[in-house]
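As you look at this complex, bear in mind that one protein chain is not there, while each of the others sits in place.
Up next, chain A:
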């Protein structure tokens, strides 16, 4: 017993010693209090080299933390505790955070690089005049499929997912808005529809899809589709590009009836303590060369038109990830439907998940 106690004591002493050593080292290098910047981003959503480059150029020590859903991120920022200086929420989360008074205004005077952003991505409905947010990446929701496994289907229409040849052969993303949105879009309704009959109709339509659905999964969807566990899947465009890097046979398409267009923007949450640093970081990420390098690493679509010009033709000319105006006009951005409606969407989604084959 005393041996056990001694072991634990030793572990504690070593741990505290190391913590102290890290603190001492940080302060000796000038990394302390006011000179750090805490960034809160999605996992694997920035080229780590760029963080190093920013640290070198600015002398600011970056503390990088990640989240896996907008909701988890909002909860943590609401609770306070950590002084996040920059966060990267999606559009509906930005409008919710604005409502909840969780964001600080962004000083455009400190962002000379903002001029590189394509005006199409500025001044959108969720944040007029970009008072609170600056575009980081954007993308779509669509279908990734394996042409070798689907016969003649092209997935130009959502309807193709319902095809009988795909029995037990598709994966869906585990997201209420995405799956319900697909159901609504396939019927020609808006994916922000809140009319009860339309939602029920969408649920009925989705339940017909049940025999084709092999599984409804989270991030594993990338690995599973790359390993050809199923012929097709409903995914985010960025995930699709990552999957296609791993398995070149696959293709991605956004169905013609319309789908979701989403944006992840950089914001400065209320918790920020280093405003200068936050603006410097945002400005740094808007630099065309930096944005181009980041785009190549992350694989999502950049809203930075100067960066796009720097990218090789096989990325910037790829219509699957930089669709033309005709298609983007048919895409919709998620509205903040309010907690009650969102809850209802989730209940319908749960009901859909419970359908047995």
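The criterion applied here is as follows: contacts are C-beta pairs under 8 Å (C-beta built on N, C-alpha and C of every residue); 3 or more make two chains touch, one makes a residue touch a chain; residues count from 1.
To be clear about the criterion, contacts and distances are computed from a predicted model.
K.L.:
Missing chain's UniProt protein name, "Spermidine/putrescine ABC transporter permease", "Glutaconate CoA-transferase subunit B", "Phosphonate C-P lyase system protein PhnG" or "3-isopropylmalate dehydratase small subunit"?
P.N.:
"Spermidine/putrescine ABC transporter permease"
K.L.:
So one chain is hidden, and I want to know which residue out of A:159, A:208 or A:228 touches that hidden chain in the complete assembly.
P.N.:
Touching the chain that is not displayed is residue A:228.
K.L.:
Which of A:69, A:123 or A:165 touches the chain that is not shown?
P.N.:
A:69
K.L.:
Per the definition of touch given earlier, which of A:17, A:43, A:188 or A:218 contacts the omitted chain?
P.N.:
Once the missing chain is taken into account, the touching residue is A:218.
K.L.:
Which residue from A:104, A:327 or A:342 sits in contact with the chain not drawn here?
P.N.:
Looking across A:104, A:327 or A:342, the contact with the absent chain belongs to A:342.
K.L.:
What residues on chain A make contact with the chain left out of this view?
P.N.:
Touch set of chain A with respect to the missing chain: 69, 71-72, 74-75, 168, 171, 174, 176, 214-218, 220, 223-224, 227-229, 339-340, 342-343, 346-347, 350-351, 353-354, 356-357.
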